[in-house]
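Just dropping this structure here.
Apart from one protein chain that is not included, each protein chain of the complex appears where it belongs.
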Amino acid sequence: MDEAQLQVFIDGTIHYFTQASDEPADVGTPYLIGEEQTVADEYTGIIGISGKRRGTVYFTAGPGLLKVLLMSLGETDLSHEFLCDLVGEVANTISGNARRSFGSDFMISVPLVVKGQPERIHSPNNLRSFVVPINWRSHQAALVITIE
Amino acid sequence: MGGREAGQYKGIIGAIGLFMVFVAGVFGLNFYMAERLTTDGGGVTLAGEQSMLAERLMKNLMMLEGRLVAGDPVEDAQLALRRAAGSFDSILSAMQGGGNATGPAGNSVFLKPISTFTGQGLLQDASRSWEIFKEALDPVLAFDGVVYAERSSEFYTPAGAEFTGLVESAVKVGSAQIEPIITAMRRLVRHLEAEAANRVAQLRLIQGGAVAVALALFVFIAVYFGRKISREERAASQARQETDNILKTVSEGLFLLDKNMNIGSTHSQAMERIFRKKSFADSKFERMLRDIVPEKTLKTALDFVGLLWTDRVNARLVKNLNPLSEVEVHFDDGSGGFETQYLQFDFNRVKQDGKLLHILVTVTDVTQRVLLARELEESQTQSKEQLDLLLSILHVEPSQLLAFLEDTDTSMKMVNTILKEPARDEAAFRSKLDGIFRQIHSMKGEAAALGLGTVEHNAHEFEELLNDMRGRDRLNGNDFLPLAVRLDHLFNHLDQVRDLVSRLAELRMAIQNTPVEAARPPHVAAVPDFRPAGDNPGQTANLGTAGEVAEAGRSVSMSLGTSQSMVSGGLVGALENLVERIAGETGKKVQLQCKGLGDSEIPSVYRKAVKEMAVQFVRNAVIHGIEEPAARQSSGKPDAGRLCIAFNPDPNGGHEMVIEDDGAGLDATEIRSKAVARGLIGQEEADAMDNGRAFSLIFRAGFSTVDEANKDAGRGVGLDLVRHRVRELGGRLRLSSAKGRRTEFRVTLPAADSQADVA
Partner (left out) sequence: MLSRNRTEADAGMKMMIVDDSNIIRRKIERSTELDGVRIIGKASNGVEAVHLFEKTHPDLVTMDITMPEMDGIECVERLVDLKPDVLILVVSALSDKSTAIEALKKGANGFLCKPFTDKQLNQALAELIRGE
């Protein structure tokens, strides 16, 4: 996994915030977590990567950020379903961006949305994950990338 | 429909055709009969008319006679007579010989001759009388003159008088002849009627017979072909059943593709397993692949299959262009991930009469094979990379390497912690850089000092990156991404080093172990009754020793034994680790004191043996000797047990190794019963033993006082190994123990210079 490939996922995430709100998101310093660790917030959208490289990418955020983001999209319904939808949307955008950038070498799955701590995020063994903190307004979310 | 099926139905079509022809024949016959009956009816009618005609003829003749008497005109009567006579005559002769006849109304009819013998006889009878009558009648008919005189003196002219005479005689003859004629004609009518009835009955019979034959033919067709069809149906259904069984059982996915890349309606059951879905019918090949292979592969695959439909392309010569010959496919596992499999698709043209009908596709799951091959390949490349790493590691002093690995691990975790700290402003980013730099810089220095080129190189690149970032005007979080990537590389690299180190230890263990086997003195094999029952002592010893030495190797040394100075370099550290680990696992506290175990203090020929023995003694002492803190407290001892190992030169030029612990001591009674239980000695022998001899039992192969074998004790080979080592080195082994207080092992080794060949 090199910087350029990671950057594609980060850009996809930032891109979503730029499009959805007036205020762009900024990225914290990325760090690593071990294979058994997850950094899951309450809402998580997971996409699977396959093809030349394999792994998972997930976007995880708390209800606070998601609600504000929903509001900035002009949505007044801040129910659980809408928060799930939103996190799925972000994952979708990331996935779409990756599809465009990686072209036919990669296969990218339809996002899966998980509420609460995911029991296990299916990712290749013996791999550390990159955690990219996403700061938006006063909220934090994270993009977690595990690709061989 | 295939050729075989056409043949199969040829018979039935022929039979049905024949049946139809027959039915048509019966209809024809029917028609003919109706026609014949009409004709016969005509004959009867004419015969009936003939008798009436005869009567009319007679009446006309008598009317003519009456006219003549009354002096009335005779021409019309003569004409009517002539007509009736002509008609009668023509019909009669037509009935006899066939031909045209003139009907009473002047109409012309064609008559066939009456064919029956009786009929002809009757006609002859009539004809005979008619001939006589006709003879008399002809002059009457032929008369053509004036009948009545003009002058009243004479009533008739002379010709008229003669005519009158002719008529009178004709009447006379006619009266005599007309009766037989009419009779014959009436009889003819009856005869013909009977004849017709006869024929109708006959034809009915024929008709009935034909219908019966047609029916029989129909029944035959129904039964014969019904049977034949059911037989063929049975055969076909058996063939279908067999095909079904094949499709159900075969482990490959099988299906047909048509020219439009549609998947055929039949496929093998394995398809469902391979593609994780139930239905394939009416779906396109493209659809099947779209979700499981990348777009580019899909396009190439469709192009390739398209080629097979091109006649000019030689199928055998394009086989290795098949992009699906070993294709990685990905099934969405429904939880945001993919399950990867490897499939092999084979394509074969299916032709009939030289015409390409289908492409037969065979799909095989080759995941296992591919993964094995890949593993092999990976391990080959990896081992190549690791060789470089290995060479650099071999130059490093083991304990230093271990310390370095631990330090770098800490440093890198620190770097990660620094990265993880939340930061959104420039100052925070800068301070992160500084913190990380300090860690990496010291790591690089240490790596350089140890000559670990690859680690140094990695750290150096990291440092360069940091320098580059320091030089930037502005920093943001995203700029740190390459650092995280580098850090990941570094973690991976050091994992590799660690992995290599432990593998080296295993290798060392294997090498070390070989001489133990080879040097085993023959007398062990010569005393079979000392072995644990049903066990092979050589093998047991081998396994146990291997495990234990591996343990030592892992914690102590990754040297291959090539460099003597390294062998005992980390011995103290290794023993400390060992004690710490076993004590931790058994819940004991142990204080270890080592003396004289330094690198330079042990003669090189003894180093290996001393290390091995020390490991065994220490392990033995911690497991068997030193008690758990609670037990120690109750016997008034400090919580932590004391374990001393000393290696000292003795005044005779030899050496002495003393291992002492303040544990529970040896229990002679327990040892005796254990030895009996293990089958090492008999009960009588045990009872006769004094304590000193009982203690020596613990050095026997197969003796252990711990019931369950684990990696630290229980296989009963540890002290046996020591005994062998001591014997090999020509030394002595002494043991003294006070139950509840202490145990002491004392190994005396001869002067080192006498051992030139042993190590």
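Labels for the chains are A and B, by order of writing; each one numbers its residues from 1.
Assume a residue touches a chain if its C-beta (ideal position, glycine included) is under 8 Å from a C-beta of that chain, and two chains touch if they have at least 3 such contacts.
The model shown is predicted, which means the values in this text are computed figures rather than measured ones.
Considering the complete complex, the chain that is not shown touches B. Check B:A315, B:L390, B:A448 or B:L507 against the missing chain and you find that the one touching it is B:A315.
In the complete complex, the residue from B:G119, B:G160, B:G253 or B:P323 that touches the missing chain is B:P323. From the options B:F133, B:F163 or B:F304, the residue with contact to the chain not on display is B:F304.
Residues of chain B in contact with the chain left out of this view: 296, 299-300, 303-304, 306-307, 310-318, 320-321, 323.
Note that only the chains that are shown with their structure count from here on.
Mean C-alpha positions place chain A and chain B at a centre distance of 39 Å.
In the complex of the two chains, the chain A residues touching chain B come out as 1-3, 6-7, 10, 26-32, 46-51, 54, 56, 58, 103-107, 109-112, 114, 121-123, 128, 130-133, 135, 140. Within the complex, the chain B residues that touch chain A are 293-297, 328, 330, 332-338, 340, 416-417, 419-424, 429, 432, 476-478, 480-485, 487-488, 491.
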